[in-house]
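These notes are about the structure you will find just below.
Here the complex is missing one protein chain, while the rest keep their positions.
Every chain is named by a letter (A, B and C) in the order it is written, and numbering of its residues begins at 1.
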């Protein structure tokens, strides 16, 4: 397997919280999960990392399952053209975030997922869901990271209060961001993550359990959103280079879906200017090219 | 073939110029061009319509061929999150439009394509290129439409002067918009348009002439941009519903690329709120579903 | 004295909290305090009302007295051109609000005034200061209003967290907005308010106690800010019509300063579209005209 060794150690490791800042920038993991259950791995594919915004995909799937298309009254489905934490469009569009993959949108999605329950129960549901999808009970929330997220979460709290001011939040801000910070702090390996994303490559059905996780059209919806909005202001570049729906996190992880083929997870902590893993994106580009999986060729 | 008869006559026909306003809203044409040269048609597939913004795809291909990746110093490759003619992001991003498929970006692309030549020569080059791709000399510029575009072109002139103020225009505004208005006024049929887009489905190579129109990676680039930015603020919805790179025009036409499979053109004048053909999009959705061509399943 | 009886009962009474919504819209009070201590009153001049944003003037004076010109590292001194609670400029200008009279700027000013102290002590300091300036101990905080402000304070909390995210807040958000909500809930009469503003008309010196409340150039600064920014998006209209520095509140009160001449307070609950007292502004216009006090004639 081609690895992006030239890019290793380059880029900037996220340093807004200590737990992320101290990660070794030379790590590079790769895992490909196929519908038959095979997982091909390479490099640091078994080391757990903070999935951060990649978690938004799973929360979105859960929220769609729970509230259905009514979710779209709280959050849009179009690219934002702004930074991941911008509040400008939120003001001009009455507190409705552009899509579920920018921070405001993910917070709104989490709010809908809560659906009147306790925050702890919902955080647990998210974790259980990811464990089940990963086929591995060892996925867990890194509470050190979650605490730091909360400590530095002023911007996210601002977004939440802003939506609340427009009536677009159904639960107390601290309840919502409390769940949000914990989902961002989930730690798992490339192997686990690739496996966990497999249902999105298979029309919403987990091929190993046979369970229909979300309806086929919802899996399609999630994939389309990942393609158009998965990397903030770098989504266009990622679409061109990799040609697959993907979602990146500032922990250096990326989940990529090849519909009908499989699910790929990469991890390398050094980020490009848009907050996407530098070596991770290159590894995906090489792989998608070699496999002929880009949907644009 | 499934047709979107329920949506026929619904939506709003573009009425900012007389030539568009008087088109029969009940028209619906469909054409599918396959790599072997077969073109399957249905409905009003042989009637010429004003392709409007669909022309941006061909200008982009020509500009990339002429100036290569230096084009990206003049225009970006990311979704805009704004209306097709917004100037806000242009101000905050120093006169560099977000992508070549919003108006400002298409004007910047046309400016680069001109490359020191006379406007007439460039308009002719665009037309010749489209005729060659369509395999049909009868494609032509509707000068009545072009004149009306110019008459009502204040917003586009504003965008052009704005970019000029930032040094992002290499030719006089009137030269650039003169070409731009003419490319928007090209009239052709679904049959011709589907055939003309075929090279984008075949890694940049026209399968019938064997000519490599643009390099494979540039065809991929164009497809990725179409997927992410082809329908302004409706791109996310179109990606979900159709699952293919596409570009719509306010004349009611849509060009859709199914990489490796073929090229599809539809036409129906009634538009949805975002300016995309209502019945056209539904027809594409039905077809993509039936053919199993959505890249997100 | 001319009264604005035609406008009485017109306009919209602020209804975002119950305590404001139930105020009789037909109230109209007027008080003019002269440097010799005389206070001329008319109508409901002795009835207490919620001063709301008029309190920003007193907090500003106190903050300037406490931290001096270092305050201007936290907040600007220019008109905003946006609504009173807009967050857009806050994002483009890195969390520094435009001026101390929009909500974000008043929150930043309160934050600086706190200066490491307990919120309760600071709220008490503000109240004591206003009592001393009013020469009347009966001015008080309406805790019912303060509680309602906090209950509906999502937008203000959003602004506070937003500034916090940019490092422009020195105390916990709840401490700051806790003081802010209480200062907005101060209830006093026109007579008290006119008397309390007198030091701003007399180069910072309270003419009745002889105390130099703020330095002369700071009183000038406050007056200039009131003139340019005192009525949000209605500041230009107010400047033209009244021609004096003023600050309005959604409780229907307006404080107006006639430098060298006196201090005027009006109150009438019906608001115009920009949130300024309709009858109050007319009364001020008539008075300024009759007295020849507009600075623009």
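The working rule: a residue touches a chain if its C-beta (ideal position, glycine included) is under 8 Å from a C-beta of that chain, and two chains touch if they have at least 3 such contacts.
Bear in mind that the values here come from a model prediction, so they are computed numbers and not experimental data.
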item	value
Where the missing chain makes contact, among the chains that are shown	B, C
Full-complex contact with the absent chain, from C:45, C:160 or C:227	C:227
In chain C, positions touching the absent partner	76-82, 89, 98-99, 203, 216, 219-221, 223-225, 227-229, 233-237, 239-240, 243, 245, 259-260, 294-297
Residues in chain B touching the chain absent from view	86-88, 90-92, 154-155, 157-162, 164-165, 173
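Note that in this section only the chains that are shown with their structure count from here on.
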item	value
Chain nearest the overall C-alpha centroid of the shown protein atoms	A
Length of the line joining the C-alpha centres of chain A and chain B, rounded to whole Å	32
Length of the line joining the C-alpha centres of chain B and chain C, rounded to whole Å	55
Distance from chain C to chain A - Cα centre to Cα centre, in angstrom	46
Interface hub residues of chain A, defined as touching at least two other chains	none
